[in-house]
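Left out: one protein chain. Kept in place: all the others.
Chain nomenclature is as follows: A, B and C, assigned in order of appearance, with residue numbering initiated at 1 for each chain independently.
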Amino acid sequence: MSVETMLGDRQKLAYIAAQAADARLNVELETEGMTLNIGPQHPATHGTLRIICRLDGEQVIWAEPSAGYMHRGYEKLTEVRTFPQVTTLVNRIDWLGSFANEVPFILAAEKLMGVEAPPRAQHIRTILFELSRIANVSLFLGDLGVQMGAITPVFMAFRDREYVLNLIEGATGGRFHPNFDRIGGLFNDLPKGWIDETRATMKKLRNFCDEMDALLFGNEIFQTRTRGIGVIPSEIAVQYGLSGPNLRASGVDYDLRRDQRLPLAWDKVDFKVWTHPDGDSFARCWIRLQETRESTLIVDQLLDTIPAGPIMAKVPRIIKVPEGEAWVSTENPLGEMGYYVISKGDLGPFRVKIRSASFNNISIVPWLLRGVYVPDVITILASLYFILGDIDR
Amino acid sequence: MSSADTPVAALAGDALRERAVDQLRSALGDALIDSLVKPGDDVWVRVRTDAWRAAGLALRDTVGLDYFCFLSAIDWMPSPYGRGEDDPTQPPAERSTEIKQGYTGGETRFQVFARVCSTTLHFGVNIKADLGDDLMVQSWIPCYTGANWHEREAHEMFGINFAGHPDLRNMYLPTGFEGHPMRKDFPLLARMVKPWPGIVDVEPLPGEPDPMPGDTAETEPAEIDSAGESGGS
Amino acid sequence: MLAITIPYWGQSLLRVLGGIVAVLLPAGTIVYLFLFKMMSFMQSRLGPMEAGPYGSLQLVAEVGKWLQKEDIMPERADHRIFKMAPLIVLTSTFLLIAVVPFGPDAWFTNFDVGVFYMLAVSSVSVLGILIAGWASANKYSLLGGLRAAGQLIAYELPMVLAVIGVVIQAGTMNLQQIVFAQNAGEMFGWNGLGNPYILTQFVGFCVFMVAVQAELTQAPFDMPIAESELVSGYMTEYSGFRFLIFFIAEFATAGVFALVASVLFLGGWGVPFSWFGWKSIDGVANWMNVVGPIIMFSKMMLLVFLIMWVRFTYPRFREDQLQRFAWKVLIPVSLANIMVTAILKVVF
Partner (left out) sequence: MALKPKVPGLVKGLGVTLNTMLTTITKGANTVQYPHEKEAPPIRARGVIALREDNCTSCMLCVRSCPDWCIYIEAHKELAPPRRAGGAPRKVNRLERFDIDYALCMYCGICVEVCPFDALFWSPEYEYSEPKIADLLHDKTKLGEWMETVPEAPELEAGADNKGKK
């Protein structure tokens, strides 16, 4: 495809342009700048992130995010909780894709204990994982519209996300915070009729993706706003530890669903890992759109092949995790989410290091925002897509 | 625009992990103190404190682990407060404060640890280093730019100093906050402000002595379902 | 002509009342029909349903709410100017309605250079917005005010140039005469539709509507208020009654501009004369004075529908992209349009 080579060039050009803007800002005559506080309460930060910008006119000379307005100290809190209690906490890290947060923690605990969930549980886990990805990213697609001034997409996103949340609630009981994973399997099996309902919903979601494609991604205004804006070259992305769609949008073909072997069902389905060579805001948004669609296809495939059997492995009722250290990370909606669990053979973990995706994704912001205009600050932040709970933990 | 079927990396994982340790050993010499390769799982290495940055550079350039995952610290001292479930009316419980390090050992209370991965080879390395009394270690920013915020976080949460970090400001905590919350001896106030509701036990009959643990057979949780019972029922 | 003679002060009073009705009635309808209902339907919801049947009294409820609210003014704001700004914006709307004809005799002023006047007063609102942004003593407001100034000035020009085509074709700057010219005219010898300039001046119409969209600061040109960037820009610090005035002005201006556009391009209050075989308007003037405003209103609604439809669908431009669009696309296009119109005018 000739587009690809062209895009590659454009990426390079945009990178050079960013550096040139940087240089120019340093040489140009200093005018009296203005410091603009974006946040902590600002519609663009969906949460309480504060970004301090030095402006020259509408151009950002220097920007520094200031997090911590919502820090809940989860790493400390896990130390006073038992292993089953931790899942209720980690639900709330990325609150839009909460089920996906439980999985890596439970997997880490299972790895330390040497148990593995039965195939049916693994399968259902993967389905719910993908559903939470859809719930998360569909909201992103709507929110993207709002950040750019289009008000309709967000309502459509909420409309269709509702169906997914209903499914998650129908299976787990929790709409936002399922707390459905248990060490060794799942709390309960699926209720009757759930699979058919899910199939119907996946159709709706694909329709929603098409709508978003027409409403937003095909829109020329949207494209002028996002193409060539906020370019992250792949080397930089990798250095900063960007993950998920942000990394793949920079052309790095890295997806933990495919690239590591976990006791989950992704290796049983056939799916495409989308990458984009551009690394700009458009690429990041576009990747997410494609991944939502891909997720619906993954769910469809998984629904067809749910094995019969138990959903819980044999584990003692009172869980003591043997001494050891384990790292498990999964490809969460926002990117790589991992837990480094250290156990001392107690009821609770000794230390849990939570590696959340948004923390790394946002750490690139000071580098990325130099020389852009104020409206682009908003699009870039929107396209990086962070959840405050995921930054502050 | 992408490829769907790159071989799953774990197939070649262990060989890669062994190789990574060997490469690191030849790059660092005796600065690599200990290493542990768990087959099919992960690899841990511990390096001398003064070789922290050299190890980072070696990991990036020699081993080819380009992807920065995280950097943080561990306080190996067990918490003197337990899980905050003590009875405030009783004298404080005696807890062992014996420091016992995890994989690849260690000599000091604090350790800095990090993880870097490869986006192409699909494996990662956990790397640790002891911290002396000055809690000083070289900054990793020259090796991995993304370490910036992680080092700031470790600085405020554990009080670790990173030599060569341009800007060790507080990230989450207010400027001027005293103490380092993630240290084990920093009390978690949420668990101190009120007593644990689970301390209270069923009041005995008048004239009966307080029940010893395990006495009230019908209601004691541990006896009902601890050992070996399946959780699936 | 009406048989009763009304003294001049009485006429003035009636005109003022008429003006208020002509501004507020469409504004209210637009808010209910488009902002409350159409937007909701486009987002698969119902919108307000509780106040009145189908929420029809919602606007009254909202006005009541705003009137009760505390009138907050930032301490460091320039108080006098801060209070003045909403009024200036609203004044511009009232000035604009003065030249719009609603029927053969139903007009406030029959002005020979109506087009010229209309274009002149429409930019008064910029002044209000600019001083609102400045007087608020808020960085977001200031940015919004500056953006508004830059944007509105950039879009004044395409608007003027788009109208020139109409003026050339009609040969007059009197809005009343433009209506006559459209309804009595013919296209290439066929008079089945009259000669609404939307057909012959389609390019001009498009440029005009884009410029109107920008003048009204509606999406995709809503950078001055940009909720997600500037937290409503110049309106950030306004609350209660003063915000209400801004709010009314926003939708009233939308209505008035739609009226102007319908006069310029859709044949105003009239219908093509050939439909009923009229030779001149005099014979039917009396009842056209009643029917005219209704026709006018429906045409306005159609145009406001277009404006709002675009508003609810599109994301917004960036300020520099917008300027580039104005200077590099709209102005050359409208200049070319003028040239073609002039040549054709001479040829035919």
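Side notes on the structure shown:
Note that contacts are C-beta pairs under 8 Å (C-beta built on N, C-alpha and C of every residue); 3 or more make two chains touch, one makes a residue touch a chain.
All of these numbers come straight from a predicted model, not from anything done at the bench.
For the chain excluded from display, the touched partners among the shown chains of the whole complex are A, B, C. The residue from A:249, A:265, A:311 or A:334 that touches the chain not shown here is A:311. Interface note: of A:89, A:289, A:302 or A:362, the residue touching the hidden chain in the full complex is A:89.
In the full complex, subunit C touches the omitted chain through residues 38, 40-46, 49, 309-310, 312-314.
Panel shows subunit A; residues 2-3, 6, 81-82, 84-85, 87-89, 91, 120, 152, 156, 159, 162, 166, 169-175, 177, 179, 187-195, 211, 214-223, 306-311 of it touch the chain omitted from the view.
On the side of subunit B, touch with the chain left out of the figure occurs at residues 194, 196-198, 200-205, 208, 218-221, 224-225, 232-233.
In this text, only the chains that are shown with their structure count from here on.
Chain geometry summary: the mean Cα position of subunit A and that of subunit C are 44 Å apart.
The distance from the centre of subunit B to the centre of subunit C, each centre being the mean of the chain's C-alpha atoms, comes to 64 Å.
Centre-to-centre spacing of subunit A and subunit B amounts to 23 Å, using the average Cα coordinate of each chain. Looking at subunit B, no residue sits in touch with two or more other chains.
On the side of subunit B, the complex with subunit A involves touching residues 1-4, 6, 8-10, 41-42, 44, 66-70, 72, 74-75, 78-79, 83-84, 100, 102-103, 113, 115, 119, 122, 124, 126, 144-146, 148-150, 157, 170-173, 181-182, 184, 186, 188, 190-191, 222, 225-232. On the subunit A side of its complex with subunit C, the touching residues are 34, 36, 42-44, 58, 145-152, 155-156, 159, 215-216, 219, 221-222, 224-225, 373-378. Those residues of subunit C lying in contact with subunit A across their complex are 39, 42-45, 139-140, 143, 219-220, 222-223, 226-231, 312-321.
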